[in-house]
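One structure is given below, represented as structure tokens, and several questions about it will come after.
For this depiction, one protein chain was excluded, whereas all remaining protein chains were kept in their positions.
Take a look at chain A:
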Amino acid sequence: MDALVNKRIKQVLKGDQNAFSDVVTLYQHKLYQICFRMLGNKQEAEDIAQEAFVRAYINLHSYDQKRKFSTWLYRIATNLCIDRIRKKKPDFYLDAEVAGTDGLDMYSHIAATDQLPEDAVEQMELQDRIQYEISRLPDKYRSVIVLKYIEELPLQEISEILDMPLGTVKTRIHRGREALRKQLNNL
């Protein structure tokens, strides 16, 4: 896969914009998943994931082809997600998706600001509950937990994506696990 990606990247750098569509096809699901788990909102996840690809395209000349492309791409996406989380206003998009397709959105909106009452949480479907608990994590723990347990990336790669020492990644994963444990057992 890396060989194909590098070939396409060279074509893009030579001016063939269409070669980039294969790159998007290869990584779209993983990148969208990271964004969705980080942001907990479909519209925002789609917007940020698209933005990440656009930024990757614009800055492609600065990508070092000796390194892993996915690491570089995920780094752009996680940085955009963290920026978005920090800028997010409490009422962002609140009424836009309440009638959403599968209920994920409504919970995750509220999750960003408020805690739900216990009985409401207990009645959630498993998938909604997982997203709700991830959204309640502070963003510095959220990013490592998503990369480690949703994307199942090795710690070394997470440290490169987030541009922090391996020791810091480990500490955050430990604290993230403890935070989740407390969230799940306080009910």
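One rule holds for everything that comes next: a residue touches a chain if its C-beta (ideal position, glycine included) is under 8 Å from a C-beta of that chain, and two chains touch if they have at least 3 such contacts; residues count from 1.
Basically, contacts and distances are computed from a predicted model.
S.K.: Considering the UniProt annotation of the chain absent from this complex, which name among "Anti-sigma-W factor RsiW", "Cytochrome c-type biogenesis protein CcmE", "ABC transporter substrate-binding protein" or "Beta-lysine 5,6-aminomutase beta subunit" applies?
M.R.: "Anti-sigma-W factor RsiW"
S.K.: Please identify which residue in A:I82, A:I130 or A:M164 touches the non-displayed chain.
M.R.: A:I130
S.K.: Which of these touches the unseen chain: A:V5, A:A49, A:A77 or A:I161?
M.R.: A:A49
S.K.: Which chain A residues touch the hidden chain?
M.R.: These residues touch the chain not displayed: 15, 17-18, 20-21, 24-25, 28-29, 31-33, 36-37, 42, 46, 49-51, 53-54, 57-58, 126-127, 130-131, 133-134, 145, 149-150, 155, 170, 173-174, 177-178, 180-181, 184-185.
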